[in-house]
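Partial complex: the chains shown occupy the same locations as in the complete assembly.
Chain IDs A and B follow the sequence of writing; residue 1 opens each chain.
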Amino acid sequence: MSETLDARTVREWGRRYSNWGRFGSDDERGTLNFITPERLLAALALPRHGRIHSCSLPFERNGPARGKRFNPIHTMLVDGGDTLSGAERYPGGFGYADDAVFMPLQCCTQWDSLAHVFYDGKMYNDRDVALVSSAGAAANSIDKLRDGVVGRGVLLDLARHRGVRWLEDGEAVAPEELDACAERQGVTVEPGDIVLLRTGKTMRHLEAGSWDGYVGPTPGLSLRAARWIYEREVAAVASDTFCVEVHPAETADCVMPLHMVSLRNTGLLLGEMFHLDALAEACAEDGEYAFLFAAPPLPITGAVGSPINPLAIR
Amino acid sequence: MSETLDARTVREWGRRYSNWGRFGSDDERGTLNFITPERLLAALALPRHGRIHSCSLPFERNGPARGKRFNPIHTMLVDGGDTLSGAERYPGGFGYADDAVFMPLQCCTQWDSLAHVFYDGKMYNDRDVALVSSAGAAANSIDKLRDGVVGRGVLLDLARHRGVRWLEDGEAVAPEELDACAERQGVTVEPGDIVLLRTGKTMRHLEAGSWDGYVGPTPGLSLRAARWIYEREVAAVASDTFCVEVHPAETADCVMPLHMVSLRNTGLLLGEMFHLDALAEACAEDGEYAFLFAAPPLPITGAVGSPINPLAIR
């Protein structure tokens, strides 16, 4: 715990916790490969209530995105006013509405594709950074995950585990705490699991009625969780923060170190800006923290991420 | 079969096959209400293979949208070139990529919300057309379906049933044919089902390597299927065409009559531009045409539709 974490650590752990080649030299699905048919079938057997909980924030202008990532701009192409005024409608009093959206694929609840981060000229599975150009990602793009993401979801409610409403900004969650939380909840994290981490950060901003500060210092995973992620062979990790990992990072000379180690090397699917409060309530009620989880990405050709509406089915 | 179908039929059948008020005066979920927890749990028990089939087309510039509905415009906000050139990257040789998309919500594989069509000043559940304004849909919008859509999917492979590669443009599929197809396939359509209709139209265009003519005359459901949909209490109907129903319509004076009757009155969820070929192959192989189906919409506030990546899990 006392060791100094820096960019060298990132590169060293990147080598150590690498899955490059493990699923084939042409693999573009990374840790999703851990969701075997057997594990998927087992996940399907989990729900007992027949209830679905969306883990998505609303996609809207007044959303959490900041800076380069603007919030969704939703605009109507045809609407009810056109029917009323007669400007655009079908003959005979029939009408319709169409709309469009302009949004960064990382502006709200989302998956990062394996083309999202890189270093030393490479992204996941030894592919060249130059493949991610203005034309999109020629490899590791989100559309390669079109036949997913469905599997066993496990919620680790860190805020509840700590007995707080939310973790403070800048607090790092160590792998030992993940285990302790799981144990307290009576659940085991298994290979192929989609792990959802609830820090309370999203709830804090929803309660405050403002997203200011949501993208910025945040609680999240310690870089030391990279080993835990690798060894547990989880399929995905998602959280109710904008970047899953703690920010500012434990590494003074590397901005998103866990992304670098786990996404680039382990091939980990990362989910961000999840809304986990309703799910957490339901889990706390019956003490069941494992469920069926489904969050198919939009197969936008060459995209490095996708907005999603993740569903937990209990 | 010899009766003349016209706009009066639409209004008459609209009254007959109406679910307004059935699920409460404030309901905005329509036929999705037919997916009860019990039915959902039953659907979860269907898969035996642990295999997932995406039913989505690629979202890309070279896609099927035409006219007012343009194809997705995907653009990078930061990319690998910025890391290589040093224009935009993290310190220490680390880099990332971000992107954005501008797309009509009806440009590719999608759900129509219950705010998508209207007549005589009203949309589903007696709500005023004026609620669908430039600001979006103040009622019946797609985000009201955020805790869905998951249930039992049933594929009706009409092309295979007819022994053709694809139905011809303009051919109407009568409800009797739906029953015959289901019977031939050894499957029964039950309340709460999500019915997927395969006409072969999408395959035809994929094989031709051109989407020209995809939006235009098309095979699809006869207006007479409105009663079948209502009585079967299906939760959703989707197809591999741009509008599910036959086009040009059987009603000379009403452009999208089945939309008008079923979406507006029955509260039916309609799915369009589905890609059903891989799923159809798999179903034909083992003769199992029922499966778990999951297609969560993006909860874009006030939207009248959503791009989706529908998954069939077998």
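FYI, a contact is a pair of C-beta atoms (placed from the backbone, for glycine too) under 8 Å apart; a residue touches a chain by one contact, two chains touch by 3 or more.
Computed from a prediction, not measured in an experiment: that's the story for all the values here.
> With 2 chains shown in place, count up the copies in the whole assembly for me.
4
Assume only the chains that are shown with their structure count from here on.
> Quick check: in the complex, which residue numbers of chain A touch chain B?
Counting only chain A, the residues touching chain B are 7, 10, 36-41, 44-45, 47-54, 56-60, 68-69, 72, 74-81, 83-84, 90-106, 115-121, 123, 128-134, 136-137, 143, 146-148, 150, 253-256, 259-260, 292, 294-305, 307-311, 313.
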